[in-house]
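Every protein chain of the complex appears in place save one, which is left out.
Per-chain numbering from 1; labels A, B and C assigned in written order.
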Amino acid sequence: MVKICTANEAVKDISEGMCIMIGGFLGVGTPEGLVQALVDKGTKNLTVITNDSAFPGVGVGKLQDSKQMSTLYTSYIGGHPESGRCMEEGDLKIILTPQGTLAEQIRAGGSGLGGILTPTGVGTVVEEGKTQIVVADKTYLLEEPLKADVALLKAYKADCHGNLIYRFSARNFNPLMAMAARTVIVEVEEIVEAGAIEPDNVITPGIFVDLLVKGR
Amino acid sequence: MVKICTANEAVKDISEGMCIMIGGFLGVGTPEGLVQALVDKGTKNLTVITNDSAFPGVGVGKLQDSKQMSTLYTSYIGGHPESGRCMEEGDLKIILTPQGTLAEQIRAGGSGLGGILTPTGVGTVVEEGKTQIVVADKTYLLEEPLKADVALLKAYKADCHGNLIYRFSARNFNPLMAMAARTVIVEVEEIVEAGAIEPDNVITPGIFVDLLVKGR
Amino acid sequence: MAQMDKRVRIAKRVAKELHDGDVVNLGIGMPTLVANYLSHGVSIVLHSENGFLGIGPEPQAELADKDLVNAGGKPVTIQENGCCFDSAMSFAIIRGGHVDTTVLGALEVDEQGNLANWMVPGKRISGMGGAMDLVVGAKKIIIAMEHNNKDGTAKIVKQCSLPLTAKAEVDLIITDMAVIAVHQDGLYLTEIAEGTTVEEVVAATGAQLFFSEDNLGIF
Partner (left out) sequence: MAQMDKRVRIAKRVAKELHDGDVVNLGIGMPTLVANYLSHGVSIVLHSENGFLGIGPEPQAELADKDLVNAGGKPVTIQENGCCFDSAMSFAIIRGGHVDTTVLGALEVDEQGNLANWMVPGKRISGMGGAMDLVVGAKKIIIAMEHNNKDGTAKIVKQCSLPLTAKAEVDLIITDMAVIAVHQDGLYLTEIAEGTTVEEVVAATGAQLFFSEDNLGIF
């Protein structure tokens, strides 16, 4: 049985300097309750790994608003003007990464791989500082794995063992991050009894999940 | 709409020297009807990529019985004594690969990756001839992607657009191979109407599937 | 020609490049218009890089589903052939060559098929999102854009000056003035827009165009 608690309880061990993965794509599939609890807690100097900085007041954008991040691994900051401004002025270190590479880096982190070779970014600024490897006459970039101390995720439903399912485009990075963090906290809309989710339909195995929070 | 045909029609373009991926784990999740059609067709000199050579008379084991393979990429041949004998006597080139590496190589092939770095096999005969890469002080083997001309797969149900679901441990390598072959042929127990499988429950998107065969 | 007319002309011409059953990713903005102009009998499967196949039309506002948006964050629907997946699978589909065609805008395209569409030095940066993967991974890359910048300068150039999105990946450029195929040895003008002259197209283009006046189509 996985532990069920409130959003505030769930984030209580997140401390300054930690690395946090947060699910979602432009706020869809982001655990709003958990992000809000982290904002309320006010922990600074966070490294965040997430697809995008969403919008002001929405999803990960709230952590931008409250200036709690010192480093951000992401593919897109176009929805939150403050992210771009902070990057220019050096207030926030932003590592811009192609979205597919970011997904594979997180998957590699959770899968015990030492990295993956991708053709994406060859011949662009993305290749700077990275090892290039030629396989079958094609050039690839070696992209290293990403892991985190904590993942803050959003799923649709969990059973009481933590098995998760997602809805439509709210799935996105959540299942990948569930594998790549030491502590995995999931906000769900509903917690159902054991057996209510068919084993064949489970997307994220419950063994990855440490804490469940009932959200909306 | 995906094309539906018989097993014999489905395999008719498989020709000598082709590379074929076949789903299944000790015969569970192997398309018996498609393998039988390939045996009946008698095409020789095949390169086969599959988890194991199953048992005599079962699954991929039938292609061992009928000596249609010249090269076999696999992780386990302990169920079919003939595989071991052929390997020893040089009748069949067998590339033994750790099961997790084989899965990642196929996934890489279907995902456009140039390879993956795995710690599995370091310090063993598996490392022979492979590039070693050190990332964060740990040594990994660079394992290259695998692709095929044709994949012969088994799913539980397909909808008429080719979206697939699997049952229990019959899933195994099938979803990975669906992405890594030029032509994908799937034997299913049932073909259901569009919309009968929830979008969130689909495991293999129909865009990967070329031909459906109704099996048992 | 009015702005909207230009966009519609481009979208209509791009739509002719799409075939029944194609898996297509349409970039945010003008490329999304293409779905409105498919030829009769052509049905395509739209890929959304945030994690599903089978994008359907925008729903009425009151039917919008909070969990179902396109890669631009706009509410959409999902068609009955649709299916959902995570971001690793979404980009495996893209990078693995399972998208037949992607249609994207550009800041610059050059004679080598290099593309710059994600960053202007000195201007506020947005990030590449999924664009770099799409351009490297999709089988056919169509750039759909206005022929020139608003200040009249060329977007089709000898060599991109802006940071690249990808090298030598563009296959076809479709603008309000012309259709240009990118080959290994350079840019081939194949069609010009109705009401446009070859001279106008050449004058508006910052790169060499190969063409045979006899074989030029009109769209």
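In the analysis below, a residue touches a chain if its C-beta (ideal position, glycine included) is under 8 Å from a C-beta of that chain, and two chains touch if they have at least 3 such contacts.
All figures in this text were calculated on a predicted structure; none of them were measured in a lab.
Touched by the hidden chain within the whole complex are the displayed chains A, B. Residue B:79 is the one among B:33, B:79, B:145 or B:199 that touches the chain missing from this view. Interface residues of chain A with the unshown chain, by the touch rule above, are 107, 109-113, 159, 161, 163, 179, 194-195, 197, 199-200, 202, 205-208. Listed by residue number, the positions of chain B touching the unshown chain are 25-29, 51-52, 74-79, 81, 84-85, 87-88, 96, 98-104, 106-107, 118-126, 156, 166-176, 203.
By definition in this document, only the chains that are shown with their structure count from here on.
Note on chain placement: the centre of chain A and the centre of chain C lie 29 Å apart, centres being C-alpha means.
Between chain B and chain C, the centres computed from C-alpha atoms are 35 Å apart.
Shared interface positions of chain C, defined as residues touching 2 or more other chains, are 52, 78, 84-85, 88, 91, 94-95, 136-137. The residues of chain B that reach two or more other chains are 111-113, 199-200, listed in rising order.
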